[in-house]
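What you see is the complex with one protein chain gone and the rest in place.
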Amino acid sequence: MIAELRAIPSPDELNAPQTSPLLTVDRLKAYYKVKLFGVDREVRAVDDISLAINRNEIYGLAGESSSGKSSLIKTIAGAIRPPLRVVEGSVRFAFKDGERDIYRLSPQELSAIRWSRLSYIMQGSMSVLNPVRRIRHAFEDFALPHVSAKGADFTRLVERHLKRLHLDPAVLQAYPHELSGGMRQRVTIALATVCNPEFIIADEPTTALDVIVQKGVLSMIREIQQEFGSSVLFVTHDMAVHANLTDRLGIMYAGRLVEEGRTRDVFKKPLHPYTAHLISSLPRIGDEAPKKALEGSPPSLADPPPGCRFHPRCPFAIEICRREAPPMVEILPGHRTACHVAQADPARVRTVA
Amino acid sequence: MRILRMLTVATGLALAATTALSQTNVPGVPRNETIILENPEGTIKNPGWFNIWTINAGGQYTGLHQLALDTLWYIDPERGLDGVWENSLAAEKPIYNADFTEMTVKLRPGIYWSDGVEFTADDLIYTVETQIKNPGMRWSALLGLNVDSVSSPEPWTVRFKLKKPNSRFHSLFTVRFNAIWMMPKHVFEKAADPQKFDFNPPVSLGAYKLHSFDPDGKWYIWQKRDDWQRTTLGRYGEPGPKYAAYIDPGPPDKRVIAQLNHNLDVVHDIAPEGMFTLTKQSPSLKTWFPNFPFAHPDPTLPSVIFNMQNPAFQNRDVRWALALLIDIKAVSMASYRGAATLSPIGIPPTGTHPDDYHIPLQEWLASYEIDTGKSKVKPYDPNIGNQIADMLRPTMKEQIPTDPAEIRKAFGYGWWKPNPQAATELLEKAGYTKRGNAWYTPDGKPFSIKLMVEGDSRPILTRAGTMIVQQWRQFGIDAKTEVAQGTTMLDRRIAGDFETLISWSVETYGGHPDLSFFLDSWHSQFVAAPGKTQSPRNWQRWSNPELDKIIEQVRTISFDDKRTVELGRDYAKLIVREMPIIPLMAYNVFTAMDETYWTGYPTAENPYANPVPNWGNSRSMMVRLKPKQP
Amino acid sequence: MKAYLAYLSKRLVQFAVVVFVGINITYLVTHMTPINPVEQSISAATSYGATSPEAIEMMRQSLRQLYGLEGSPWEQYVNFWKRVLVGDFGPSLSAFPTPVSQLILRALPWTVGLLLVSTLLTWFLGNLLGGLAGYYRNSRILRAFGVLSMGLHPIPYYVVAFVFLIIFGFLWPVLPISGGATMASDRSNTLAFALDIVVHSILPVLSLMAVGIGGWFMGMRSLVSNIVTEDYVVYAELAGVKRGKIMRSYVMRNALGPQVTGLALQLGAIFNGAIITEQVFGYPGVGSLLISAVHSGDYSLVLGITTISIVAVSAAVLLIDLLYPLIDPRVEAR
Partner (left out) sequence: MNTLRILRDLLRYNGEFAIGLVLVLIVAAIALCSFFSPYPPMDVYVVPPDIPPSWEHPLGTTSRGQDVFWQLTFAIRNTLLFGIVVAFLSRIISLAVGLISGYKGGWVDRILMSINDTFVVVPLFPILVLFYFIMRDEMTWAMLAIITALLGWAYDARLIRSIAMSLRTREFTRQAVFSGMSTGKIVLQEHLPFVLPIVFSTTMNNINWSIGIEVTLSVLGFTDINTPTIGGMIYWANQHTALVSGIWWWVTFPVLLVIMLFIGLFLLAISMNEYIDPRSRLSRLGGQA
């Protein structure tokens, strides 16, 4: 039964070199622990997530806001601060010069791999650049410790990088507020990639940009990825962007990964009802009636429902969903999901759309 | 964090360095050759201005009028170096013609200005004529009113022709506190406008000349002239201190600290509590009286002054009632902590006055009777001084004298007994009524009195005023103090803008029975219309024909005429009857002297001068001071 | 540049308005006073001997002329502005005929010096320590300092100065408590004189700092603890930029703007502090001059000092405003 549904492997996948993944996240749990006027609260922002990202791929991560995707990538980047803390699990990178477990590194070691190996394009491009200093200084602060070039050589290196990304080196002399939003985002991307990092985390880099600018930024990321052979963890709630950009896609709901697979497969055959809903809510040409919104709202991570966290909103929920949290199971080759219904009969989910 | 450590170290080092530095004394004039005195003017706003003949322009008690300037005569409020009267630049007493329209002055030859020019009759004539010519100058009006012409018929002689008879014209040139100082003609002549000339550095006629002064006005240092023999003070020998510094030592507590640290030889005045602290803590302290009350009584008479132009106080019975409500013992305690020398009559109980006035009037006072309408009372209590002494003895122990004569000298010759009953009767006689706990005026309004005090500027009198107001208030009068400081006081006092006031409109020579120094200005001819500026001293704005008669008689007799005492007693009796002011006590000045560097200060045992250092005649001190340390 | 010019002109207009309004308020207030300088002088001049009312009237006339008090109120007002525009406040009435400007100029260096040193030191140290405390939240020294400075902060300046005076002048007399320099100090020996001035200024400066530092400390600490959560700081930390660098170029640099604006807004209050310092420590300067002018009813001096202080404080504010773009390039955002 399951075999029938297996999709034909794409030529890309067949050609890809089968090495160990660059990033391995293993049973990661990261919680916010808060005491609010005497009430202990635990927010399970990242709850038992395992995933792997290969070299030379763009991995998309989707989910509504407050689904825990931001916490997940912060945890992956080793950029968490109290009250968010890692409770369990590990984040391991297999960089070219050796394997690293993010949460076993000294602060110095962590600093050393940042920007040179692991880079980050942060959400809210408007505010990630120091508003009172020229852009040039940002490049110096961020990249200078990681490259051998100094002084004029360094400037030349930065300018070459900018030109390669079709940016005018004059932006170096500008203050952030003098640039347009799109321009600032491109500069931020240039800043994140100036050291040719192996792994780039891009957190909603296109949110708040208009469509045309968005397109430019996306193609820029694609170009960089292809040119450097880096891996990109691309986070956005915008499914359309995922459809156009990412190779593989993970869907998060209420702090958990609920589905993961090649982007094409996920769009073609979503296995989780939530994914199906996300895809069906994409606007298509010819739509007349407004899309039906999902009933209810995402659960509070401080007090999640028992069993499958999606069950209160799920049109297919069955008895077991209310009791047991479904495990992540590979249903089709390279296509996993955590859904009792799909695991029993993947075809049922399809009918939603 | 490294920054933090560096900062801590740097702060520590800086503090250590500066504290070390503060120990080292910047060398100036040698301390053991300098006497340091307080200038009560405080910080001088315009320190480089020494032209004292303009109004308000610069400091006056900076040593300038004590040490650098000179004039014809001095009257000492105590005994004086060589008698009360001192012929200074004049060689003898003033010579009047029979009808007092001419005064002749014989000048003392051989006196030189500090720049080597001799003082002559020309300087005196220049002083008079320049002031008359420039109406904005300080003594211009007084000279202009009196002097018809001034000339020098022969060398060392100057003759004033007066516009009208004036038997006291010489007092303009006689220093009690100050007088018209001589101007150096050869210096002022060169100035384009004598009113805009700063006279810096001053050319002095006294035994000291300017050494240096603070451009910020906090201190002035004067240096003994090498040719001190060629000044009027030279007759009494060489002045002791080579330098005299007049400084602004700050508020009273800083003055006490400064003297305890021997950085201030003469404190002008402090609160009584400060004086008590000094007597306890400073073994080198010297005071006017060796025991309580320590302070020097100035020949001035703080009183409750009624504004007699105010309808509320035109009834004598009301004034007397208010006087009988005062418990003078409490006032003395509250103001001077008991260290007050009381006087029931309008003459200060200081200098030679008790012999001339207070003692002879005792009998009259004791038999004086007032009629309250319901009863007759004899209000005088000759024993108040004893009662105060008894009250103080438990705390002050042997510092309180026991000899009755000593007690009277220190605490005065009695005062009015508090008598609320008589006061009630007097008020009722005047048409006032008491309803509940409050008094109402004849026209039915609450009886309210504002008593103006000077606050900070005269803390002792402010305390006295506060106490008096409290006593009135406890009797049911809506009484309040109002504070008018500095020139506000001057302004309102001169404009009659007050109901009652604590101040003195009585100032005497102290060492001389003549009262015309203040009394002449009490003549009704000087009383201004309500709201208009009043000429000074007659703050009570009192017009009384009987008083005018006394004053006019005084005018016709000479300064040293025996009859002045008789007329003075008539005046004193008149004031008791009419009560236009309620005389309280002498103004006692807590002048504290430190004997660490100098000895020979004037005291009650050796009363050769007034120790209060802002008085012009305090210059006498210099020739008697001897260095304690070689 | 265009933005800066627009900003500049806006600030200049504001400066002019503040100065104009401020001076008018003081002019009005001083001229409401019932004190008449002529009567003041008459009372001083006639305090010896009896003077007839006619003589006083004579004197009144000549003094009115001398003091330039003739003319209608409007004429006097116009004349006042004409003179103020060229920096002339006329003669002082309690130190006639010395010009008010001369008196002020003599006092001004003390006040300006004291204020400049104490304000800059307070501002610099308060912000530095506050910034460090906001960044290194666990430092014990900084916490202790925070408690101390915050405890001192709300106490009015007078009380603190008074306590300092008692401690260092009375209980443990190691520092001079009065005056700006030692008496008869040799002013030609510049080094010794300068040190003398420094020693005399320790207590005034320390007391001003003790009260002032807490405000900057707390302001900076809370600013910094907010700024460290800003994206650009988080991002720089993510990028592995050194902490010292982040502290300096990211956190402090951005906190500087509000603190500089704060400084501009505080200058008026700081000037008030200087007046009280001068009173408490007997320090020479404009404050002492003002108080003595008030006591002697010299309204042209009072007016001169108030005008100068308004102009000086607003000019300092203007200067800070004009330099502000150096600290924060986003001028038009303000």
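General remarks:
Every chain is named by a letter (A, B and C) in the order it is written, and numbering of its residues begins at 1.
Keep in mind that, in the parts below, contacts are C-beta pairs under 8 Å (C-beta built on N, C-alpha and C of every residue); 3 or more make two chains touch, one makes a residue touch a chain.
Keep in mind the model is a prediction, meaning the values are calculated, not measured.
Touching the chain that is not shown, out of B:Leu210, B:Ile449, B:Ala484 or B:Ala528: B:Ala484 (per the contact rule at the top).
Within the full complex, the residue among B:Thr43, B:Asn307 or B:Thr462 touching the omitted chain is B:Thr462. The chain not shown here is touched by just one of B:Phe276, B:Tyr357 or B:Trp504, and that residue is B:Phe276.
Checked against the hidden chain, the listed residues C:Val29, C:Leu105, C:Leu120 or C:Val174 yield one contact partner: C:Val29. Interface residues of chain B facing the missing partner chain: 251-253, 256-257, 270-271, 273-274, 276-277, 330, 333-334, 337, 452, 455-456, 459, 462-463, 466-467, 470, 473-474, 480-485, 488.
Within chain C, the residues in touch with the undisplayed chain are 14, 17-18, 21-22, 25-26, 29-30, 32-35, 137, 150-151, 153-159, 162-163, 166, 170, 218, 222, 225-226, 229, 265, 267-269, 271-272, 275-276, 279, 290-291, 294, 297, 299, 302, 305-306, 309-310, 313-314, 317.
Convention: only the chains that are shown with their structure count from here on.
The touch graph of these protein chains is an open line.
Note on chain placement: the centre of chain B and the centre of chain C lie 38 Å apart, centres being C-alpha means.
Centre-to-centre, using mean CA coordinates, chain A is 56 Å away from chain C. Among all residues of chain C, none touch two or more other chains.
Chain contacts: chain A has no residue touching two or more partner chains.
Chain C contributes residues 35-36, 39-53, 55-56, 58-60, 62-63, 66, 92-98, 103, 106-107, 110, 125, 128-129, 132, 136, 139, 141-142, 169-170, 173-180, 182-186, 192-193, 195-196, 198-199, 202, 282, 284, 288-289, 292-297, 301 to its touches with chain B in the complex.
Within the complex formed with chain C, the residues of chain A that make contact are 77, 79, 110-112, 114-115, 119-120, 122-124, 127-133, 137, 141-142, 145-146, 175, 177. Listing the residues of chain B that touch chain C in their complex gives 1, 3-4, 7, 18-19, 21-22, 25-29, 42-43, 45-46, 49, 54-58, 135-136, 138-142, 144-145, 171-172, 178-179, 195-196, 198, 212, 214-219, 221, 245, 247-250, 254, 257, 261, 485-488, 490-491, 493-495, 520-521, 523, 525-526, 528, 532-533, 535-537.
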